[in-house]
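One structure is given below, represented as structure tokens, and several questions about it will come after.
The complex appears here minus one protein chain, its other protein chains still in place.
Labels for the chains are A and B, by order of writing; each one numbers its residues from 1.
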Amino acid sequence: MEILKTYKLFIGGAFPRTESGRYYKLENKQKQVIANMCLSSRKDFRNAVVAARKAVEGWSGRAAFNRGQILYRIAEILEGRKAQFVAELLLQGSTKSSAEKEVRLAIDRCVYYSGWCDKYQQLFGSVNPVATSHFNFSVPEPTGVVCVIADENTSLLGLVSAILPIIVGGNTCVVLASESKPLCSITFAEVLATSDLAAGVVNILTGNSKELHTHFASHMDVNAIIYCRENAAEIKAIAELSSMNVKRSFVWNKDWLKAENENPYLIMDVQEIKTTWHPIENIGVSGAKY
Amino acid sequence: MVLLIQSPTIDQVGVEERVARLMTRSIKKESELEGLKLALNMIDLTTLEGKDTVGKVKQMCYKAQHLADDIAGLPTVAAVCVYVNHVKTAKRALVNSGIKIASVATAFPSGNSSRKVKIEETKMAVANGADEVDMVISRGEFLQGNYNFVFDEIAAIKEACGPARLKVILETGELSTLDNVRKASDIAIHAGADFIKTSTGKIQPAATMPVTLVMLQAIKDHYDATGIMVGMKPAGGISTSKSALNYLVMLYETLGEKWMTNEWFRFGASSLANDIILQLGKEKYGAYYSNNYISKD
Partner (left out) sequence: MGRITAITISVKIKFYIQNPKRQKRTPSSSNIQIIESSNYQITKMSKIKKTFASYDAAPENTSHIDLKAQYDLFINGKFVKPQSKQYYDTINPATEKKIASIAKGNAKDIDLAVKSAKKAFESWSKTEPKERAKYIYRIARMIQERAREFAVIETMNGGKPIRESRDIDIPLAANHFFYYAGWADKLDYAFPNRKPKPVGVVGQIIPWNFPLLMAAWKLAPALATGNTVVLKPAESTPLTALKLAEIIQESGLPDGVVQIVTGFGDAGAALVNHPLVNKIAFTGSTEVGKYIQKAVAGSNKKVTLELGGKAANIIFDDAPIDQAVEGIVNGIFFNQGHVCCAGSRLFVQENIADKVIQKLKDRMKTLIIGDPMDKNTDIGAINSKEQLLKINNYIKIGIAEGAEMYQTNCALPSQGYFCKPTLFLHTSQSHRIVQEEIFGPVLTIQTFRTIEEVIEKANNIPYGLSAGVWTDKGSKIFNLTTKLRAGVVWANTYNKFDPTSPFGGYQESGFGREGGVHGLLPYVHF
């Protein structure tokens, strides 16, 4: 007899069940139940934000090179479990070729963003030639805790494509997975849990956006929110509630299959530019000779 | 040897910004006139040349007492400053004038000689009638890190001065950094200097506003800690009324009114007096004045 997998949540590096005890049934096209998914509550979200906040200092403080190594490790583990993801995608209604393509792209995306970890700073930072005797430079820094309401139409690719540019730059995140295609999200969490990614850097919830989006947008300890769906009412509500703490709010309603939707500008959406000034002593400069 | 005086660090750019801001002070009308007269009264009229002669020193001493007789109410300068061998001449020329005689000593301007010679020279200056001695510190020793040597030398010269006031020339143009200027100031102050002075006038740059500000702040810190006043003398390169007023503004805003007298502040300068007279002449005659009307001694 086949052992069925229990899909739980991923919070602070652990796999708890929803504290609410609520579930929703995931059915395939034939209306057969394929899994019981956690219907995350506001409190699960709150716990996830606490875990994400706790992880910011450690993750953002890591060497950029080290973050790159970890992201590459994610690609490696993902590659090793390719078959499992393909199987889950098939279970959720994908064709074989589209399932294989989606997994392939997800792996490639990990490799792609892994490489950005120690490069985007050089591209988007600057040394600014101010007119006074000061050394002045600007560097990108992580915004902090970022919430994501991930793509509804893909199970793996949209999730991965949103998470990666966020964590490349040292942010941590809380992600609500696709409600109708949630299986890969929790399996991806298992990948993350075995990839040297510190606990709390990525937290994954399953459940209902209608129920959770206002809590995502109004949480005062969340620095940014990214919405990857097309519900205009939710977009508006999120943007409105974001104003409570001047949350950075973005809509990434993108076709993640397209190559153009992997780019460093997504990394920069959740980066802050910090500018530092320091005086330059110029004693003796008049004597400099070339 | 370890330096036990803890001098604060100095940020050069910050000092220059403060100076730039002080220089935007606009001194007009009565304040300007009084300021110029005060500056005149703070001058150490100086001749320190290899070609100094009895005649030259006498002429300068006469000038010191008669800056511009056609302008009423002018003060005299504070002092004349000469080499040791001209102290007697100056003493005779300035008798009953109230103008002090300052003598450079201690192997001025390089300071490269033995302690014994320096002490003897100091004693000779005082014996010949100098009211004030302008010594130079041993910059070589300072830059080698022999701070106690520098300290001890200043203390020894102070002792040799007896009743004469000691001005300690740091020769800031050779100290390279403002951190060093501050450190040398602290050493001189603690070793007994009555005045600290920027320069010999023989090295460029001589007195500058930033250097003077750092020295004034050292004086202030010492005063705040001990209640003891030390004087300040920027010397060399201050030749215009405008810049003299800038220095006075800086003095006023750093050390306050107590220092606004020639007892505690001096300008070491040779051509500043005439520029001030040029400005005062303009006030008197209501038109821009000319150097042709001012004696060049």
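Just so we're on the same page, a contact is a pair of C-beta atoms (placed from the backbone, for glycine too) under 8 Å apart; a residue touches a chain by one contact, two chains touch by 3 or more.
Quick caveat, the model's predicted, so the values are computed rather than measured.
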Identified contact with the non-displayed chain, of B:121, B:134 or B:153: B:153
Residue touching the undisplayed chain, where the options are A:132, A:180 or A:208: A:132
Positions on chain A contacted by the hidden chain, ascending: 123, 126, 128-132, 134, 136, 138, 141, 143, 223, 232, 235-240, 242-246, 248, 263-265, 272-279
Residues belonging to chain B that touch the chain removed from view: 4-6, 8-11, 13-15, 17-18, 24-32, 34-35, 37-38, 41, 73, 75-79, 98-100, 115, 148, 151-153, 155-156, 158-159, 161-163, 165, 190-192, 194, 217, 224-229, 248-249, 252-253, 257, 260-263
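Everything below uses one rule, namely that only the chains that are shown with their structure count from here on.
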Intercentroid distance (Cα basis), chain B paired with chain A, Å: 68
Touching residues (chain side chain B, partner chain A) in the complex: 11-14, 16, 176-178
Sites on chain A touched by chain B in the complex: 132-134, 279-284
